[in-house]
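Heads up: the structure comes next, in structure tokens.
The excerpt is restricted to a subset of chains, each kept in its original location.
Labels for the chains are A, B and C, by order of writing; each one numbers its residues from 1.
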Amino acid sequence: SPTPLIIAGPCVLETEDVALKIGQFMKEVAEKAGFLYCFKASFDKANRTSISSYRGPGLEKGLKILDTIKKELNCPVLSDIHEPYQAEVCKGVLDCIQIPAFLSRQTDLIVAAGNTGLPVNIKKGQFMAPWDMKHSVKKVESTGNNAIMLTERGTQFGYNNLVVDMRSIPLMKQLGVKVIFDATHSVQLPGGGDGCSSGQREFAPLLARAAFCAGADGVFLEVHVDPEKALCDGPNSLYLHQAEKLLMDLKKINEIRREFVDVAS
Amino acid sequence: SPTPLIIAGPCVLETEDVALKIGQFMKEVAEKAGFLYCFKASFDKANRTSISSYRGPGLEKGLKILDTIKKELNCPVLSDIHEPYQAEVCKGVLDCIQIPAFLSRQTDLIVAAGNTGLPVNIKKGQFMAPWDMKHSVKKVESTGNNAIMLTERGTQFGYNNLVVDMRSIPLMKQLGVKVIFDATHSVQLPGGGDGCSSGQREFAPLLARAAFCAGADGVFLEVHVDPEKALCDGPNSLYLHQAEKLLMDLKKINEIRREFVDVAS
Amino acid sequence: SPTPLIIAGPCVLETEDVALKIGQFMKEVAEKAGFLYCFKASFDKANRTSISSYRGPGLEKGLKILDTIKKELNCPVLSDIHEPYQAEVCKGVLDCIQIPAFLSRQTDLIVAAGNTGLPVNIKKGQFMAPWDMKHSVKKVESTGNNAIMLTERGTQFGYNNLVVDMRSIPLMKQLGVKVIFDATHSVQLPGGGDGCSSGQREFAPLLARAAFCAGADGVFLEVHVDPEKALCDGPNSLYLHQAEKLLMDLKKINEIRREFVDVAS
């Protein structure tokens, strides 16, 4: 669909109440902007920097919360998996399965996701060239599933920093898939000495607008009612009012970009 | 001035005729877009990859051509210097002196440029962090000259490649200067085995729009009547019609960006 | 042990015969050099670039071959796991469990490896700063297992290239673990258009010697009787005679390095 997609929610599921509040708000904002909305949250953060970090409610409880959100808000829900067996378990609830960036080359995981028949969103590894994502795309296609999205979320740039190469958007679109821009993970400062990734929330809207201007089919955002108290990725998560302002800006860009997107590719 | 600036012209001066043709075209297009126009061309490419490459007409002949353009087109002209003594020589003709990226830390050169009292445009070195440009800014300011622009032109990303970090635009604006985005040098593929830099012209408009969306105060473009035959930087130079289309796109972005630029900083 | 460790073998298990031939040769060479030898091969390459690449004999068959090698050659054997459940299955055969670089932050996998009580060798992710590996180390330690090695295998440097930062060796040694240098993966050229990583075998000995000189406790090598026909990583695998020459060089460096290693840290 040419209508842009907004994938947004908290980084990780906390309480059902918080998730519903965030989802409710984002759904309304997305509608106001004329965009499709998909709720997003992880049930398990399997690769947190530190072993003592909060990981989430786990698969079973997490799916239950996601199912509630899906029904209450009447919107599609997305979550990420970390082991192949989880794909089948998630099938009944999720509308889209996401492959984390570090796992963007794990064949069994991608094939398991593809086999569900659900749309698969693969985050581009921080260590991957845009053109090399074609191999991950082919791994999904090998299952007969062609509903594929690729998500740009920044590329490693020296130690503890990421850079967004805007060329990756048209380059990945050339692979025949939808390209999403993950604005909040792209402003992470990975690692660091204190056991969790830091982030530069202040740059997320700017990068989202630039990427949208560069032709992204959708935007991925981590938002929270209170980022300072979020149990994961607080420093790069947006406040609800920031996400709302951003979507209104993207709406304006969307109205004018149609004619110049073609020049880019 | 809040009116965006378009610095554009051939990479290097060839004949007066070609320069005039390009300048005439770009001036009209800039006016149509409502932007300020400044003609740009080098009189000497002092750092060409290969010793056998065309370098330009030299200082004296070059200034003569620039002076003609300035008078014929009634527009400001910009060129770059490579040795301190050139600053004073150029003073009577140029409206803006540019410091090349490789030379962005050369104290004497920057001070000589500052001493002319003319606006100074320093290209950010491919090896510089945006925040470190403050030292180059201070070198100009030490001469009592506060008319300073910084130009983003890509950062080294592995060998033979550049990446544009859009965060650099707000970061350099925080230094209290105007920030220009050089769309055509940013798509260079530096070096290579054949003695000249190659380029990806196809990404220049996309990056220019994204940077404009990210708050750039102006755009720098190399344009040519026939890029395939340009004596320098052909592979990344834009055709006249591409530059025209791009300026019309930037005009539209400019109309909507005022309200979202503030969110970025 | 202050005796250097040589982990070497084919990238992936092919036939038992080939594995034995390589292991036999390397064991003798290691003994000649006065180094400890550990056989290495993967039973499953779970993250090959392309879905159509050879992946190996699988867990069950692979462990059988590894068990044969262990008994026939009377030497320790190492292999890598990709899902947590594999750790327990491998426990009876392996002497050391390896965590692949892309998976170097996956908490469950590292904890499962740690829980076996076997030494764990974590490859540093291509996207990780040396100091950030302390979090992966702590994940192993959380199981009460302190037999930990970290392996340097190159860091992403632009697209499709890796660079070895020799500072990472003393930096990771400061974490209180043994540091191995993987000479053959460090010369991979990741990705590329043709569905498999290319490599620069010619630089592997040079980097191994430099890393050994910089204090590496051991060296990891992929070797093959016929790299041109290897089913995985042929372009960066060493010929047997190259591996032999390299070990003789490392022996000489080992004899003189004791006194200068301390200066490094």
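Following the convention adopted for this analysis, contacts are C-beta pairs under 8 Å (C-beta built on N, C-alpha and C of every residue); 3 or more make two chains touch, one makes a residue touch a chain.
Small disclaimer: the values here were computed from a predicted structure and weren't measured.
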### Query
So 3 chains are in place, but how many copies does the full assembly in this file really have?
4
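Please note the rule applied: only the chains that are shown with their structure count from here on.
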### Query
Between copies subunit A and subunit B, what's the superposition rotation on C-alpha atoms, in steps of 5 degrees?
180
### Message
Among all chains, whose Cα centre is located farthest from the one for subunit C?
### Response
B
### Query
Are the two sides of the subunit B and subunit C contact the same residues or different ones, given that same means over half of the numbers occur on both copies?
same
### Query
What chain lies closest to the overall centre, CA atoms only?
A
### Message
Nearest whole angstrom, what separates the Cα centre of subunit A from the Cα centre of subunit C?
### Response
33
### Intercentroid distance (Cα basis), subunit B paired with subunit A, Å
36
### Task
Mind checking the centre-to-centre distance between subunit B and subunit C? Centres are C-alpha means, answer in whole Å.
48
### Query
When you check subunit B against every other chain, which residues touch at least two of them?
157
### Summary
The answer for subunit A against subunit B in the complex is residues 155, 157, 163-167, 169-170, 200, 202-203, 205-207, 209-215, 242, 245-246, 249, 252-253, 256, 259-260, 263-264
### Query
Across the complex, what residues on subunit C touch subunit B?
157-159, 161
## Note on the structure
Residue positions on subunit C within touch of subunit A in the complex are 46-51, 55, 82-84, 102-103, 105-108, 111, 125-129, 131-132, 135, 138-139, 142, 155-156, 159-160, 190-193, 195
